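Contents: one structure, followed by commentary.
What you see is part of a larger complex, with each chain still in position.
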Amino acid sequence: MNPFILDPILRRALEEDIGTGDVTTLATIEPGTQASAELVAKDNFVLAGINVAQRVFQLLSAETAFEGLLADGQAVKRGDVLAWIKGDAAVLLQGERVALNILQRMCGVATLTASFVREVADTRAVIVDTRKTTPGLRVLEKYAVRMGGGGNHRMALYDAVLIKENHVAAAGGITAAVSRARQHVPHTQKIEVEVRNQKEVAEALAAGADILLLDNMSLAELSAAVALVGDRAVTEASGGVNLETVREIAETGVGLISVGALTHSYRAVDISMLFT
Amino acid sequence: MNPFILDPILRRALEEDIGTGDVTTLATIEPGTQASAELVAKDNFVLAGINVAQRVFQLLSAETAFEGLLADGQAVKRGDVLAWIKGDAAVLLQGERVALNILQRMCGVATLTASFVREVADTRAVIVDTRKTTPGLRVLEKYAVRMGGGGNHRMALYDAVLIKENHVAAAGGITAAVSRARQHVPHTQKIEVEVRNQKEVAEALAAGADILLLDNMSLAELSAAVALVGDRAVTEASGGVNLETVREIAETGVGLISVGALTHSYRAVDISMLFT
Amino acid sequence: MNPFILDPILRRALEEDIGTGDVTTLATIEPGTQASAELVAKDNFVLAGINVAQRVFQLLSAETAFEGLLADGQAVKRGDVLAWIKGDAAVLLQGERVALNILQRMCGVATLTASFVREVADTRAVIVDTRKTTPGLRVLEKYAVRMGGGGNHRMALYDAVLIKENHVAAAGGITAAVSRARQHVPHTQKIEVEVRNQKEVAEALAAGADILLLDNMSLAELSAAVALVGDRAVTEASGGVNLETVREIAETGVGLISVGALTHSYRAVDISMLFT
C-alpha cells in the first residue's frame, strides 16, 4: 500500500484522535521513554493491513521500528503475534488506537470475504465488493477484499459505467443508454447494465454491454440468464446474497457475485497491543 | 449536527466516490433533468443521521429539496418513508450512495446501542461508547450512540485523562500518575484510572481519581469494587461486554458500561432510495 | 462540469493570482462599483469551458450575473460575443485573468483536437488524448478534447491497465502480465498492451488483451496489425502522429489514434474581456 495514497487517511485518523494532544501521556510519560510492544491476535482471522498499522506509527515518528511477522492474506490464529514494535513510548501509546481501529476493520473485511470465497469454492464465481464501503476508507476496504480472496468491482463512479434503471429511463432505453455511454467514456472502461429479466438481458447484449448485472433474480432466472449470455458478456449476480444463499447462486454458473456486506456489515476482529 | 463540523467529512466522502465525475450519469442523463425520490426503510431500526443525509444532497446542490419525515432517535419500521428528496436527477444519483453509506451506518450504531440500552433497563447503568470508532467518522458515530440512548465516553485523547497500566508504570504508581495528571491538565477535565483489583481501587480513590475503569473484572469483583467506591467516584465496567452479559454486569450496580462493539461491530441497516 | 469537481481547481488558480489582495483594484475602485463586460473572440476556434469561466466569477461573488451566449463544442468566429457578465467591478477585474487563462487553454485544446478530427473524417479512427496533460488541469483538458470531437483515453494510472515494455519485462512476458492484471484489477477495467511487432500482437491477443497499443509502427506494420487483430480487440496507434501524418495512419483502419500534442502543445486562443 503506497504511503502516498495512505498518508492522508492515516493523518486524518491521527488528528481525529490526538487533536491538541494526548493529555494522559503528556502528563505521565517522561519524554524520551522507550517501549516495546507486540500486536497479538485474539481471534482467528485473515490478515489485511499490517503495513497500514506500521505506517501509523511511522507517521508519528519515522524512528519507530516495526517488524511485521505475518503477511497480508495469511490466516492468523488466536495468539499469533502479528508484529513487533519498538520506539518512543508516547508514539506507541498515541498510535495504538488508530492502528488497531484500522487493522481490526481491514482484517474484518478480509475475514468475511474469505468466508464467502470458501462457500463458492470450485465454482467459477468470483466474490466481488460494491461501493457500499465506509466513507473515507474505500481504498483500504477494497484492498482487504482482495486479501480475503475476493475481487474488486469498480472503485467509484468515475472508473466504469454501470447503467441502472434510472439511467435507462432517462436515456430512453437500454440501447440508447449503452450507445451514449460508449460515446462518452474512455474506451478503456467497460460498460455494465443492470437487467431484471430475460428481455432486458437480450437487449443489453444486443446493445454491446460488456457486463450484465443480474439484480435480484431468482435462481432459475439467474440460470436462464447465464445460459442466454454464454461468453458474450460477463455476468454478475447481486441482491439477497448471504452466506446461506451464496453457494446456490454460484452454482448457477454466474461469473461474479457482488456482496455489499463485505464492507458494510463485517465485524472488527480482536487484536491487542501488548507492551513487553 | 452543525454543517461546519459535518461538511469536511461529507466532502471527502463525495470526492472519494465521484472523483473526476460520474461517467454513467454524465453520459445518460440530460443536464437539468429533475427527479424525486424517497428514502425507505427495509429493516426495523433506530434512526440516526437524517440531517446528515440531507446535507449530502445539499452539498452537491443547495437547491435540492429534502424533507425529513422522522426524527433522529425514533424507532423506524420496515416500509417507513424516512424522507422525500427532489432536485436535479444527477445530484440525486451522485449523492445516493454516499448518503446511504453514512445513514445506514449511523442507524446501525444507534440500533445496536438501543439493544444494549434495552438490556440494562431499570438499572442505573449507562451504556457508553469507546474510542474504537471508525477512523474519520467518530463524531457521527458518537452522535448515533446518543440517538440510540447511550452516553458518550471521552471524544479522544485530548479531552479527558484515562490512566492505563502503562501510564501507571511509567509514572511510578497510581498515586503519582493521578497527581501528575492533576497538575498538567485543565481543571475542567476529569481523571479516570484503570484498575484491576480492590487494592488498585483503593489506591485510585485515595489519589483522587474521578472515575474508575474496572477492566475485565468478574461479576463478583465488580460488585465488590462498586461497593467499595460508593459515591466517591464514578465506576465504569469494560471488557467482555455483549448482549448476553451486559444485564448481569449492570446488576452489579456499576455506573457506566463501555462497549466497543457499538462502533466497531454494528451492522449497517438496510435503506433504499426509490425514485418516484 | 460539476462545481464540486471544478471548484478546488479554480480556487487554487484564484489564490495564485489574488493572494493577499488585488492592490490596484483595492486602491482605485470604490467598493460596490458595478460593471458589465463581455467575452469576445479574437480568433476562430472551438468553444470549450464557458461554464468554467462562469464559475470563476461566481466563486468570487455568487451575485455575479453571467450569461453564456454560445455552447461548448460550437465553432466560434472572431468577433463573436461568448458571454455577458455583470456584477461588482472588483469581482470582474479580479476574475478576468484567471477566467481567460483557463478558457483560452480549454478552447485551444478543443480547437487543436477538432483539427485532427477533421483530418480523419470518414475513417473509423477516433482521435483520443493521453496522460500528457497539464498537471492540475487534466479533467478540464480531457473535457475539452471531447468538446473538440475527440475521445478520452484512460483518465489516469488508476482507471485502466496499460501494460508497457517495462511491465512486460518485470512480469516475465505479455501473457503473464495480462494474466496478473486480470487477477488484480476490477473486472470493469479493460486491459491494454503496448506491442511493437506482429509477434507481440499475436501474443497479446492470445493473452486476452482488450486493447492493443501499436506504438511507433510504420504504416505497413500498422495495416498488418490491424488486419491481424480484426474484431478481436480494439487497436490504437501512437507515436509520430501530427496533422501531416494522421490521415495516413487513420487510413490503415486503426480504431484509435492517441495524440499527446492535443494537451501538451496547443496554442491558447485569443479571447478578450471588454468592459461595456
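Each chain gets a letter, A, B and C, in the order it is written, and its residues are counted from 1.
By our rule, a residue touches a chain if its C-beta (ideal position, glycine included) is under 8 Å from a C-beta of that chain, and two chains touch if they have at least 3 such contacts.
Note that the structure is a prediction, hence the values are computed from the model and not measured.
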Homo-oligomer size of the whole complex, from 3 visible chains: 6
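Criterion: only the chains that are shown with their structure count from here on.
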Chain at the geometric heart of the assembly (C-alpha centres): A
Geometric centre distance via CA averages, chain B-chain A, whole Å: 22
Between chain C and chain B, distance of the C-alpha-averaged centres to the nearest whole Å: 45
For chain A paired with chain C, centre-to-centre distance based on mean C-alpha positions, whole Å: 32
Residues of chain B engaged with two or more neighbouring chains: 18-21
Sites on chain C touched by chain A in the complex: 126, 128, 146, 151-155, 158-160, 162, 184-190, 192, 211, 234, 236, 255-256
Residue numbers on chain B that touch chain A, as the complex places them: 9, 12-13, 16-30, 33, 35, 89, 93-94, 97-98, 100-102, 104-105, 108, 131-138, 156-168, 170-171, 177, 180-181, 183-185, 189, 264-265, 267-268, 275
For the chain C and chain B complex, residues of the former touching the latter: 2, 4-5, 138-139, 155
